[in-house]
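The other protein chains are all here in position, but one chain of the complex has been omitted.
The letters A and B name the chains in turn, as written, and every chain counts its residues from 1.
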Amino acid sequence: MAIIEIKNLTYTYPGATKPSINDVSLKVDKGEFVLITGPSGCGKTSLCRCFNGLVPHFYQGELKGEVTVAGIDTLKHHTYEMAKHVGLVFQNPENQLFALSIEKDVSFGLENNGVNREVMRKKVDWALHQTGIYDLRERSPHEISGGQQQRVAIAAVLAMEPEIIVLDEPTSFLDPLSAAKIFEVIYKLNKESGITVILVEHRLDLTAKYTNHLIVMDEGKICFEGDPRQILSTEETRLMGVGIPKATLLFQMLKKEGFDLSGKTPLSSDELADELLEAFKQ
Amino acid sequence: MIEAQNVRFSYPNKVEALKSVSLTINDGEFVAIMGQNGAGKSTFVKHFNGLLKPSQGTVRVDGVETTKTSVATLARNVGFVFQNPDHQLFSETVEDEISFALKNFGFEQEVIKKRIDWALNLLSLTQYRKTSPFLLSGGERKRVALASVLAWDPQTLILDEPTIGQDHEQKEKLRQFIMQMQTQKKTVVIVTHDVEFVAECNPRVVLMKEGKIVADGVGKEILTDPALLELSSIVLPQIAQLFTKLSPLGFPKDVIDIYEAKEIILKAKESRRQE
Partner (left out) sequence: MSVFDGLRFRKVYSPIHNLDPRIKFIYVIAIFVVAIIFYQIIPLLVLFVMQIPFVLLARVQRQWLRSLRGAAFLAAFIFIINVATTYFTSNYTLTAANIESSAAMTLRFVVLVESFSVFFLTTSPDHLGLALEESRVPYEFAFAFTTAVRFVPVLAEEAQTIMDAQKARGLELEKGGLLRRIRNYVPVLIPLIVSSIRRSLELAEAMESRAWGATKKRTNLYLLKLHKGDYALLTFTTVILVLAVYVRYFSPIVIPAITQFLPL
């Protein structure tokens, strides 16, 4: 059951000479964990903003095609209506938190929707617990680390209980350890609460293992879509400049030199290690 | 040459950021300073061009104590590229941006022109000479910032978190650029938490934690020491993670390069087959 349907989407920013998104069609089912990647400038950031209507309402410009999210046509509805169904988490942790205390940031969306105080309190507390930052709720956003700030951003979006969460390179500014923690939070939300997740990332070594729906974009188009194990094994993907997990690369390299590990293409060091240990047991 | 001896540094709010740090970097070295956020890496490297002066201890650049000279003088030989290019860019054209430092340092017009051409060419920015830097993409702005520092040809180049927000290809270009600097015998210091990038470059690694240096040596050895990395909250590079799990097979533990990994595995397979 498709929760997002995009048909022949082409979008050009105002004043731009060529479109940032070029005839993209996409279907996402409810509960999926979708990973979008591609070199800088490929259009993935613009695509994220199509999911909740920032494109075209906030950015103006020219949009052709259809975008239907949670059954709603984004072209015909305000972004604030979309906010109830789609949450968007951005790259820069500092610039998406604007309240003076963390719990006030998390309640922002609910306040905007005129939610009653008692109900709001419950939802805010729930969101804070889900992201593991309940103890930080009275702190100010400037006092906490980047990783914690991103968790606040996720909680802020989560509090509105959307069906879909879109994250645009949420760990760009974070160190690998904090990044891994963020991915765990996101994966948990997807697995346990059934929230559809769309994650835009470069760090495939940390994220490819979570998905079976990978989309690789370049120059505004979708080049590859499907099983990451297949896509990340091809030469074309490697040549595009996508950050293929080292385990996957090594697997391919060994295969080329005649060492064919008969298991499935690994997406992480753990998977490759298991396969190698198996292969050497004989 | 950069020499830091027993450097202690505290910020005005009394937080002690550096607790007796000593380090020597010789000309032509490539050093990666790593550690968690707040370990003191950026604070430490800001002493190399005099932006910060030690509360105790000394920092000498080419024999001159940083407390006895100005940032502008030190900057002639120590170029510092900050993490966010938008914190530097302010000119109407890329050309003006690159000439800024050259004018500050008193270069002659003729030399300035030549240097601008050279820097633009080096970083493939010639077509943007008359473009406003604000109209360029993120990656291009980073190159402009880098070009504007390279223009005055400092002996030492300090890059603060150069890989943030970069995709794989951009990082590869950066790595090649650093290699190029190395062939020209330039000293390169990068401050980063990007283990994978450092693993691919295999420089000298200086590991910091809570204001102290906890390790200083060959990248390969430090990046494959799980205890050391856990102490500094750093993740193992992917290949090292793999080889840690493969220890039952008797493989060496200090592998961070994918080609080396391939050779080791293939060799092991050969020798098994011969048994």
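Everything below uses one rule, namely that contacts are C-beta pairs under 8 Å (C-beta built on N, C-alpha and C of every residue); 3 or more make two chains touch, one makes a residue touch a chain.
Keep in mind the model is a prediction, meaning the values are calculated, not measured.
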{"item": "Residue of B:Glu16, B:Asp86 or B:Glu169 touching the missing chain in the full complex", "value": "B:Asp86"}
{"item": "Sole residue of A:Asn92, A:Thr234 or A:Gln252 that reaches the chain not shown, by the stated touch rule", "value": "A:Asn92"}
{"item": "Listed residues A:Ile36, A:Cys50, A:Leu63 or A:Met160, member touching the removed chain", "value": "A:Met160"}
{"item": "Chain B residues that touch the omitted chain in the full complex", "value": "46, 49, 51, 70-72, 75-76, 79-80, 82, 84, 86-90, 100-101, 104-105, 134, 148-149, 152"}
{"item": "Interface residues of chain A (partner: the chain not displayed)", "value": "49, 52, 54, 57-58, 78-81, 83-84, 87-88, 90, 92, 94-101, 103-104, 107-117, 120-121, 124, 140-142, 153, 156-157, 160"}
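One rule holds for everything that comes next: only the chains that are shown with their structure count from here on.
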{"item": "Centre-of-Cα separation between chain B and chain A, whole angstrom", "value": "29"}
{"item": "Footprint of chain A on chain B - complex, ascending", "value": "36-37, 137-139, 164-170, 172, 193-196, 233-235, 238-239, 241-242, 245-246, 248-249, 258, 261-262, 265-266, 268-269, 272"}
{"item": "Chain B contact footprint on chain A (complex, rising order)", "value": "38-41, 91, 145-146, 169, 172-173, 175-177, 180, 202, 205, 241-247, 249-250, 253-254, 257, 259, 269-270, 272-274, 276-277, 280"}
